[in-house]
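The other protein chains are all here in position, but one chain of the complex has been omitted.
In this document, chain identifiers A, B and C correspond to the written order of the chains, with residue numbering beginning at 1 in each.
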Amino acid sequence: MDIGRDELREMLRLMITIRRFELKAQELFEEGLARGQFLGALHSYEGQEAVAVGVCAHLREDDYVLSSHRGHGHAIAKGAEVRRMMAELLGKETGISRGRGGSMHMFAPGIGLMGGNGIVGGGTPLALGPAFAAQYRGTDQVTVCFFGEGAAAQGVFHESLNLASLWELPVIYVCENNLWAATTPIADAWPVQDLAPRAEAFGMPGLTVDGNDVLAVHEAAGEAVDRARGGGGPTLVEAKTYRHRPHCMVIPEHRDEEEREKWHARDPIPRFEGRLLEQGVLSDIEVADLRTEIDAELEEAADFARESELPGTETIHEHLWA
Amino acid sequence: MDIGRDELREMLRLMITIRRFELKAQELFEEGLARGQFLGALHSYEGQEAVAVGVCAHLREDDYVLSSHRGHGHAIAKGAEVRRMMAELLGKETGISRGRGGSMHMFAPGIGLMGGNGIVGGGTPLALGPAFAAQYRGTDQVTVCFFGEGAAAQGVFHESLNLASLWELPVIYVCENNLWAATTPIADAWPVQDLAPRAEAFGMPGLTVDGNDVLAVHEAAGEAVDRARGGGGPTLVEAKTYRHRPHCMVIPEHRDEEEREKWHARDPIPRFEGRLLEQGVLSDIEVADLRTEIDAELEEAADFARESELPGTETIHEHLWA
Amino acid sequence: MRNVTFVRALNEAIAEEMERDESVVLIGEDIADCGGVFGVTAGMLSRFGRERVRQTPISEAAFTGLAVGAAMAGLRPVSEIMYVDFATTCMDQILNQAAKLRYMSGGQVSVPLVIRTQQGGGTCEAAQHSQNFEAIFAHVPGLKVAIPATPYDAKGLLKSAIRDDNPVMFLEHKLLYEEKGDIPREEYLIPLGEADVKREGEDLTVVATSLMVHRALQAAEAVADEISVEVIDPRTLVPLDLEAIVASVRKTGRLLVVQEAWTSGGFGSEIVRRVVDECFEALKAPPRVHGSADVPMPFSPPLEQAVVPSAETIAEAMRTAAA
Partner (left out) sequence: MRNVTFVRALNEAIAEEMERDESVVLIGEDIADCGGVFGVTAGMLSRFGRERVRQTPISEAAFTGLAVGAAMAGLRPVSEIMYVDFATTCMDQILNQAAKLRYMSGGQVSVPLVIRTQQGGGTCEAAQHSQNFEAIFAHVPGLKVAIPATPYDAKGLLKSAIRDDNPVMFLEHKLLYEEKGDIPREEYLIPLGEADVKREGEDLTVVATSLMVHRALQAAEAVADEISVEVIDPRTLVPLDLEAIVASVRKTGRLLVVQEAWTSGGFGSEIVRRVVDECFEALKAPPRVHGSADVPMPFSPPLEQAVVPSAETIAEAMRTAAA
């Protein structure tokens, strides 16, 4: 593989950080429940880390990402501050969206993170915007839109593919096909088992990739990002993956054991880590250090979140108007 | 061709009736203007007669049609009373929708005409309904949805294809591709020049047919209707055609002379009529009689429309609630 | 009488109507296998089968359009939009199609459709999962709007809505599903368009809906020794039982409308308009509306609480309105 050691290490670091972030997030959520405080819909990205990391590895700080309701991984991979994300989950003033957005609405425009979305498919037309702005200004910025296979049933997604293709916009649509939309299996949503034909029907390339193999994702995304940056227009990438957790904290597990085990065996983190060790890119000690480093960062982030102030109720009217 | 003489004559009769209906409609519209009365958006079906007639030839009275803003041809082909359609254009109580709907909203549920639509693409999800009802009740009724190539850019159209395919609904989507959406050429709307690939991307058959050849339309529609009736699910049919008139009465012509001449040379009516004469299905006299018969019917219809009463203003609240 | 939860009452209403009428079918996201994310359709799949309990892809526009078309064709679909916020993705099917088809056809078709959804804040789900849109639906002619506050009302109104030949927006509240209340053992219906006096009083008429009925009753209790508050729940906004409201205002001379929707341009403003139109002379004080602050719902727990009317802020509003 033609990826440098530091970049490989960084990809592994981000994947583990996402995984650990979700564990901490659940811890904080449960602390909330213990206080009788329900902290909203929390959608875990565990299991899908390879997608966000493999894609965002190609992005510059001035590239854009439109995220979904399951967006923690996208934010971390795009370079968001973990401590401010954690504070957001508790609705603190120090949160990445000043506590106004919560888990589904993390914004960091300074690094091109243009927000998650509570509306399934809601990000797909928004993503056309920064892409159009870049094209209009003649910059080589690209925009990535992450969404799930459930969102691919939304009409606006198709309108967006059509317009992206027609105007050759520098946008990459990344479908994270984790086989389930809440409690609805893909068999009840997709009459055809791949998304690529839809892309082709709109005249844009469609790639299908193993979403649990970060290097495979990295390769496909690289092709798509290069095309967009080079003025070659949009690409649709479907990454086949799986979420390890139930749809969100409050919805009970509904997927059968067997399926879950099958996918856990393909967990993207051990797969990637094993490969790096095998090929001597990293040593056991280096990986251990990495994990300690990450754990420390997340402990600190959780404390920062816990200790930060809540916004004052007198501020409810702030941030509405520019 | 394996179509009986009477049916062929009936198809020609309907095509000419549609053509003449539109001419009368424009006459009435201009009479209105002369009175200082603007009678709304009038969208002529002239040039596309082969599509409605070729498709509806396969439909029974208990089959359903969901029409568009350009729906006069669909209504006539489905068997609507021409005089009541004419009265509708003048907003008369005797109109097919009691004057409440006008040109874009002609309803005759008794013959399965479930209305035109003022919203481009608006009929595409509605069509799933009667199709679902038929499937649920176990009847072999089919539903046809007519829409333009411009409507094919609407998200809801894609949601509808997806659901129709997924649930194997007895619905036929007929795209009348007349190359223009108001003043927007298809080149500014479709990145790919055929619609069939979109159908296939949703796992349903997509057919492309010469929309100015009523027999070609008849054949393709026959295949689609048989499939739907037999429980084989939906089909998407794209009929390539052309409208002879500007988008509607008030919008000036914007299409170049050459393109228009090319298509006028392929006018579906002379084409079909010539073929029937050539093959001796009909004689010159029979065709002449047919035209006289149709002219008489439309004269009568126009008089009926002119002479009918307008609804009383005290009735504005009627027909809102069941 | 039986004491049941709101969600149970809805579930019974649906099951009873499905038993009664073959033409009733269920359509929506996640309604089959898990019985709906709020459990309203729990058990329907095993009881009525996949033919009648149709779980859809995430395509609100398509399945709402399907439901409208199926209703035109004679079925009585009960569709579920998981959160009212998502109705923005099928507004054409609701406002331009369902609401207008009958009128545009000159009365030839009807749309016997119930669109169930749930509204409101209180779960820290932020701006796109906490809205209240009753004012939007009630503004567009052709839609009936039901917005029940108790298990008893929920069951009786839903059964009537399903039997109604017009499209009905049936607006539940996410915080009320576990609320308990008594309902009769025998079948009953509540006609659309009949208000219910939830508490009698002499000094101030409070019109409240959905969750706000409960908070208004708490507040009425809290101010009981200062003000005798009458709490009226219209239960449906279209049709609206204006007579009941006006009769109460004629008695008390004072009006406060409490709604969870944004104060500005909510249905409370419409109630104020109709009341001043009908019995201005009977008003001893300015009629008021107490609703949510005019901002998108913030995620942060204390902010969310500060945005929505509470028993405390309602009590304050009662004192102002009664002054």
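Here is the rule we go by: a residue touches a chain if its C-beta (ideal position, glycine included) is under 8 Å from a C-beta of that chain, and two chains touch if they have at least 3 such contacts.
What you see is a predicted model; the values in this text were computed from it and never measured.
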**OP:** Sort by label and list the shown chains the missing chain touches.
**Re:** A, B, C
Original post:
Given the contact definition stated above, which residue among C:5, C:88 or C:123 touches the chain not shown here?
Top reply: C:88
**OP:** Among B:25, B:39 or B:133, single out the residue that touches the unshown chain.
**Re:** B:39
**OP:** Pick out which of A:24, A:100 or A:198 touches the chain that's been left out of the picture.
**Re:** A:100
Subject >> Positions on chain B where the hidden chain makes contact >> reply: 37-41, 88, 91-92, 95, 97, 99-105, 117-122, 150-151, 153-156, 181-184, 188-190, 251, 254, 310-311, 313, 315-317, 320
Subject >> Residues of chain A (touch criterion as defined above) contacting the omitted chain >> reply: 64, 66, 95, 97-101, 105, 107-109, 114-115, 117-119, 122, 124-134, 136, 155-156, 159-160, 162-163, 166-167, 318-322
Subject >> chain C residues that touch the omitted chain in the full complex >> reply: 85, 88-89, 91-92, 94-96, 99-100, 103-104, 126-128, 135-136, 138-142, 261-262, 264-270, 272-273, 276-277, 280-281, 283, 285-289, 294-296, 298-299
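Criterion: only the chains that are shown with their structure count from here on.
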Original post:
Is the way these chains touch best called a line, a ring, a star, complete, or other?
Top reply: complete
**OP:** Indicate the whole-number Å distance between the mean C-alpha point of chain B and the mean C-alpha point of chain C.
**Re:** 40
**OP:** Would you mind pulling out the distance in Å between where the CA atoms of chain A average out and where those of chain C do?
**Re:** 36
Subject >> Multi-partner residues of chain B (at least 2 other chains) >> reply: 155-156, 159, 162, 166
**OP:** Enumerate the residues of chain C that touch no fewer than two other chains.
**Re:** 57, 59, 61-62
